[in-house]
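We show some of the complex, not the whole, and keep each chain where it was.
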Amino acid sequence: MSGNTIGTLFTLTSFGESHGPAIGGIVDGCPPGLELSAADLQVDLDRRKPGTSRHVTQRAEADEVEILSGVFEGKTTGTPIGLLIRNTDQRSQDYSKIMDTFRPGHADYTYAQKYGIRDYRGGGRSSARETAVRVAAGAIAKKWLKQQYGVEIRGYLSQLGEIKVPFVGWEALAHEGNAFFAPNVEMLPQLEAYMDQIRSERDSVGAQITVVAERVPVGLGEPIFDRLDADIAHAMMGINAVKGVEIGAGFDSIAQRGSEHCDELTPEGFATNHAGGILGGISSGQDIVVNVAFKPTSSIPQARRSINQAGEAIMMQTTGRHDPCVGIRATPIVEAMLALVLMDHALRHRGQNADVHSNTPRL
Amino acid sequence: MSGNTIGTLFTLTSFGESHGPAIGGIVDGCPPGLELSAADLQVDLDRRKPGTSRHVTQRAEADEVEILSGVFEGKTTGTPIGLLIRNTDQRSQDYSKIMDTFRPGHADYTYAQKYGIRDYRGGGRSSARETAVRVAAGAIAKKWLKQQYGVEIRGYLSQLGEIKVPFVGWEALAHEGNAFFAPNVEMLPQLEAYMDQIRSERDSVGAQITVVAERVPVGLGEPIFDRLDADIAHAMMGINAVKGVEIGAGFDSIAQRGSEHCDELTPEGFATNHAGGILGGISSGQDIVVNVAFKPTSSIPQARRSINQAGEAIMMQTTGRHDPCVGIRATPIVEAMLALVLMDHALRHRGQNADVHSNTPRL
């Protein structure tokens, strides 16, 4: 299947480059009858939008989405939903001097080798700008999952560089001026200072986003290969700059004993949730908990060694507008990808098992 | 697409339960003309086989694979390759007492909820026994990748419980009695003692496997969603007991600075490999390096709380034959999954880009 499509029954196919006329996508397989308008998508688009604080890129994109099809009289019709976001602040001129060079840490070199041609303006297709499409599509999935099952999908910044950000409460994310998606208001001054320091060092830093899905129905996931956790890993690792994905205890489970890791069952529910809500690739009804590691932004205002298209050594220094930590704006993207996967599996599950009635009580 | 199929052009579809008559699979899309016999597959099957040391399950399975189709006069014909492995040591009687209970940490509960019915013998479809099919299929991919591009895919145990196992050299893996796939002969006594200790505590422990693919051609991977790293993450997270996947620096990149993480390019090649051989979802020509976290075995000989099908509280104690660390035998599985993904992407790449000639020198 096409590399720019994700999902089996509920699918998103995406197009668009950073500095082309538009980005967009097609959401196919959405159940009919869901109330939907562009405003529903705009909420998350605005959460992802650049320029919202001094810690992110100052590129000025309206990120206004237009729904071109699949919605009639305010409701989805079951036909494909066309999404269009015009690029408005392309500033192509900024990129002319990098057209025959490869920015370190970027996909410039690999695109050039794979395709023999590349749109060098702002990273072209490899730009994180494309993630706006995912956020728009994910908002559809979020809305449906919430209406259908009460599913709540929320992410937060759980680590910024060396600084771990303990979870205090979801209400922190609504705190005015919390540009960090930090679940801990007390730490905001520390995070602000840290980012100022990183910027003053003309450097960048990585981050970890944690995303939690609550009230996911038990039974979602398709063994063997399309396990729910496998598809989540695919979706998350498919986000720009992601280098690692964990479910539940993740890498900590390496050093755990079975007697500790393995969640006991009781008539009142699971005693713990080291599994992160997935057993044997199938949702258990517990919260699904995923950690995602973002690498530091590759574009930093320091001279770095690279090569040009002729293979000659050069020095490069980024001067454009870039997030010093790509992870900061990543929370809505991570939520969207989780929503896309869960909705696809919800439809797949009822396709095969719509009439299954388990006689085991749900925990 | 079917949940038991992996790949787009080069695919594996798998079937079989732990205690049914057989497991097997169909490998489709293999290029014609590859010399292939069951012996080629048996090498890796024997590396994965149970019963090879006292640290793994003593289940006695011959794991002999039969090639049923797709090979003629010693060569692949381009048609599907049918693979069959008969189960020979099922001992169904061992499992009768767990038929109406849910083993903690296993997929028993989620299968029962999803399907309303489950083959309770040895975990049925959710048993790691199924991974033998992947190892057999992966051996085909390994052979083709090696012949076509010189690709070498090798994994090792990089952590056992709390014990990190530094990489000394590949030759350690060939050391007689190295049942651990440890890349460090000096540490074998320590690992042996550690596992004896775990067993004496009637417990289990997790592990980390690292897998490296050398000489992978530049250009493999399909942005946006089917990135090479995304498909690797999907394949690895789809292995039983896996809870985390990292590419290159992985979770360490969270605390790295961009100036450190971001690999510089020089005319002689990349200066470092924090990216783990993948940039923008496309292979860079550097070694692909993947870490995979395995949770501790869920089946331990201790009484644990659980419930039965009626939802009543019970205590369960595993008495069957189980690996105290599932990660120990996982190296051939991890290698196989990486091989399947790389081969699929090699075919996809040349499907789209067979006539691309990049005029940039390869690093």
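Labels A and B are assigned to the chains in the order they are written; within every chain, residues are numbered from 1.
Convention: a residue touches a chain if its C-beta (ideal position, glycine included) is under 8 Å from a C-beta of that chain, and two chains touch if they have at least 3 such contacts.
A quick note: this is a predicted structure, and the numbers were derived from the prediction, not measured.
Colleague: Please report the number of identical subunits in the complete assembly described by this file, where 2 are shown.
Modeller: Across the complete structure, the repeated chain appears 4 times.
Heads up, the rule we're going with is that only the chains that are shown with their structure count from here on.
Colleague: Given a C-alpha superposition of chain A onto chain B, how large is the rotation in degrees, taken in steps of 5?
Modeller: A turn of 180 degrees brings the C-alpha atoms of chain A onto chain B.
Colleague: Report, in whole Å, the distance between the mean C-alpha point of chain A and the mean C-alpha point of chain B.
Modeller: So the centre of chain A lies 26 Å away from the centre of chain B.
Colleague: Hey, which residues of chain A end up touching chain B in the complex?
Modeller: Residues in contact with chain B: 1, 3-6, 8, 14, 102, 104-107, 109-116, 125-126, 130, 159, 161-162, 198, 201, 203-208, 218-227, 229-238, 240, 242-251, 253-267, 271, 274-276, 279-285, 291, 293-300, 302, 304-307, 309-313, 327, 348-349, 353, 356-363.
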